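Have a look at the structure below, then the notes.
Every protein chain of the complex appears in place save one, which is left out.
Coming up: chain A.
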Amino acid sequence: MTRASSPILTPSRRGFLGLSLAAGLVLGLEACGGTSTVGGSSSAGGTGTIKWAWQLPTTWDPVTSSAGSDVQMLALTYDAITALDDQGNATPWLAEKWTYDDSGKVVTFTLRPDLKFSDGSPLDATAVAKSIERGRTQDGSLIAPQMATIKSVKADGDLDVVVELTEVDYQYPLLFAGKTGMVVNPAVFEKDADSLATQPAGSGPFTLTSYVQNDHATLKKNPNFSAADEIKVENFELYPQPDPSTAVAAARSGQFNLVRLGGAQLQQAKDAGLDVQVINTMFVSVLDVNVTMAPFDEPAVVEAMKYAIDREKLKEVAAFGVGDVSYQPFPPGYVGYNPELASIYAYDPDKSRQVLADAGLKTPIKAVFTSSGQSDAAVELTQAQLKEVGIEATIDSIPATQHTQLVYLEHSKALAYDGFAGRESPVQAFQVLFGAEGLMNPGRTTNPELDAQLEKVKRTPTDDPTYPALLQEATKIAVTSFPNTFLTLVPAVIARKGVSGLPTRPSLRRFEGVTA
């Protein structure tokens, strides 16, 4: 090499600095860029593994699970006795049919033949009866209160499970579509029930092969699953939901191929070439109100608050237009949805002010608004809207891990932003939201009129023509007499890379027929 060529190959210090800055700028812009020219189409799949970034369950035991949303993950390894259709009606699953006797106090579930647990042992009526019995009697069971009206459970032959009730209750087929009806292998819980926390023993589409708490779970296809032919992937990996700032990048890179997103990432995911699916769910955002604490011990403040919130704006700004406004706990199309309430507390700040004035309340009214970081934008928008009508709320940030303790168990927060994930049985949903012991009823308010209406609902078969009207009346009573302030319906926004579309059931994500 001649000396003459050296200066060309060896840049000066200033030139090197310039090149470095240019390279850094290019890399930085690339890292920050929202759009991509790199394809990420679903056709690039074929790995046979679903990598689902959603969340990990609080435990793998449905009896001690403490989060309603756990049902999504538990359904990977457990089968429930029944399932729900898109309208929230009970449909066959492990049980191919069920019948109530004339008194309405005895219900017999008839199982499909030849069912097996994942270890190959038979899943028969005896196993189901033992599993239900454990759920309603075990110390520390969190599903026992839902089965308080069960008098006895017994097997009748190999396929029939007879549930005797202390009172008429036609809600059990619905109730058994969730954690309450998930069947746990008796051979496991009779030997070591504690092991279920990390080693599920069910009959669902997958079996757990490894689990690192708060990190990931690895599962493989269960050949003994009753619909194993419909499971098209061999492996399943489960991860917590990634940070919003990295969710799309994680999907693009292949770290995950099924990722839950927020509304803010929806367009970014589309631009990145990912398949985006928006699935309606039962989830509704809600303000939990403790009417034993000031200023919400004054009914006019609660009523004024309901009119003061511009839910359309919450949807537009906080959810980027994803979802819909809601004034009740059920989405349109669900049997309990009452169309009369479609705009009952439509945004009306003048009316809100008038309600406060008519009650003789002086503004500003001071309040504390608790947020555990579910949606900072929604909380801050709500705070500003309340201020417009004279309710000055100070935001109190608490860790998400303390929300249940402070809001639901200690009842120490007057107003809190939260979400309700729905329940399989509408009566169960009413009990959670409005019951005397309801978790999301921090003020423990009760209404005899609602209780009487729910008794009518429970005593009415779900296929009776009067059932929808009775349920919708209960919804109306609850929404108009309880302080819970429903805000918006929150769909599941899912980005897919190389994974086919998911079934659109609102209550549960299922993976039959899904390819990767």
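Assume contacts are C-beta pairs under 8 Å (C-beta built on N, C-alpha and C of every residue); 3 or more make two chains touch, one makes a residue touch a chain; residues count from 1.
To be clear about the criterion, contacts and distances are computed from a predicted model.
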{"item": "Chain not present in the shown complex, as UniProt names it (candidates \"Protocatechuate 3,4-dioxygenase subunit alpha\", \"Carotenoid 1,2-hydratase\", \"ABC transporter permease\" or \"Peptidoglycan-associated lipoprotein\")", "value": "\"ABC transporter permease\""}
{"item": "Contact with the hidden chain (one of A:K313, A:K351, A:H411 or A:K476)", "value": "A:K313"}
{"item": "Sole residue of A:E230, A:E340 or A:D376 that reaches the chain not shown, by the stated touch rule", "value": "A:D376"}
{"item": "Among A:S103, A:N214 or A:S245, residue touching the chain not depicted", "value": "A:S245"}
{"item": "Absent-chain contact - pick from A:S69, A:T126 or A:Q267", "value": "A:Q267"}
{"item": "Chain A, residues in touch with the chain not shown (by the definition above)", "value": "29, 32-34, 243-245, 248, 262, 264-265, 267-268, 313, 316-318, 371, 373, 376-377, 379-381, 383-384, 394-399"}
